[in-house]
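With one protein chain held back, the other chains of the complex are shown just where they sit.
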């Protein structure tokens, strides 16, 4: 979700095989964890890519890990060779082309990217984007959703989101959107994590949620 | 058939050492890789000889870190250093001879720069591939081994020349903590407490042998390294235009190794602190 000079990204924390929950804390990456759940084995995780850029990977559990590892490889090589951090736009196209490489045997992941991009003037501009599983990018100005609860997320977000929210209000909006949507979805929930990315810092909070 | 090769070959080393490393009396058939396996060994020897004329790189292992220092040879007032001024910004290698290979390894190279660039790129890929497979940083010795496997391959067959590069690896891993390795064009590698490659490495090594102490901290190691460097370099005064410095330590708070390649301005600051810079020497004279 986009706010005033800030963006937020949130995800639930469940990993399950169909209806059987396996873990409520799939966290293997420092800083943040993951999350979003799914039909046949899914989770989504939100991963920090740089200090100002996060990606959420909702979908099939094995592909969450595989894609995260591949992106880490490519971003590390990019950073070390270019000697600068990758921009959100560039990263989004990297994600998109990685997915499209598997056009006829895709990874079952619909990534969400959120970050602050640098303007030529030196300022920062909120950036969010989502993709389908073969990498078609949706650059949005308000909010993007993905995962098993996406249909419910659309409804709640449509009702709660408004332009130019300050970081704390954006946190409240995205948290309420996620928790309420996820409660209507059997495959998602079991806790949530929210990151609000602002100019000076990233506010990361773990939310308690219904455990049923 | 190998004529073209030989020209490239010799000219490369000429540039590197500013004198021909290949004595004129060596029969020309010995210079080129052929199917005779003995001849290629000469070429490896020459590559190593050539490196002993390259800019000095030295490394010292301390109990809480590793330090590398390199002498820069490519200088001059017309050289555009605007990108080097910035340093690596913490994301990559900064200069001519120091490279961040992985978050736990810094490499210092001596020899043919183009060969070194290619090896550094290979090393970075190897490290990232290990991370992809095992989700942990590559152990330093394994990285050195992988590069040596590659280097060795080029000494085995005819038609190719070896990499004209020696590398110092300063790294950290949980198995053996801080480590310093050296690899040469033949594909040999070895671990050191302190070592030196490039010009005047003999002088430097004997100095290191005298002055090295087992319980040194990183600050003492930096001091030692600067002292040795000031005695081995051709120029009498040290400055950021001639030096590169990199330090690998362990960040206890973040629980991970911390690699730092100094920016030119930081190098001058360091020299000032250790009273080795031009200014202090001039001041002392006056």
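In this document, chain identifiers A and B correspond to the written order of the chains, with residue numbering beginning at 1 in each.
As a convention for this text, a residue touches a chain if its C-beta (ideal position, glycine included) is under 8 Å from a C-beta of that chain, and two chains touch if they have at least 3 such contacts.
Everything below uses one rule, namely that contacts and distances are computed from a predicted model.
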What does the UniProt entry say the missing chain is called, choosing from "LADA_0B09714g1_1", "Elongator complex protein 4", "Proteasome subunit beta" or "Trafficking protein particle complex subunit 2-like protein"?
"Proteasome subunit beta"
Per the definition of touch given earlier, which of A:23, A:50 or A:90 contacts the omitted chain?
A:23
Sole touch to the unshown chain from B:174, B:202 or B:217: residue B:174
Positions on chain B where the hidden chain makes contact:
132-136, 139, 141-142, 174-175
Hidden partner sits against chain A at residues 15, 17, 20-24, 26-28, 41, 43, 60-62, 65-66, 105, 190, 208-212
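Here, only the chains that are shown with their structure count from here on.
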Using mean C-alpha positions as chain centres, tell me how far chain A is from chain B in Å, no decimals.
41
The answer for chain B against chain A in the complex is residues 88-89, 91-93, 100, 121, 124-125, 128-129, 131-132, 135
Would you mind writing out the residues of chain A in touch with chain B in their complex?
28, 69-70, 72-73, 76-77, 79-85
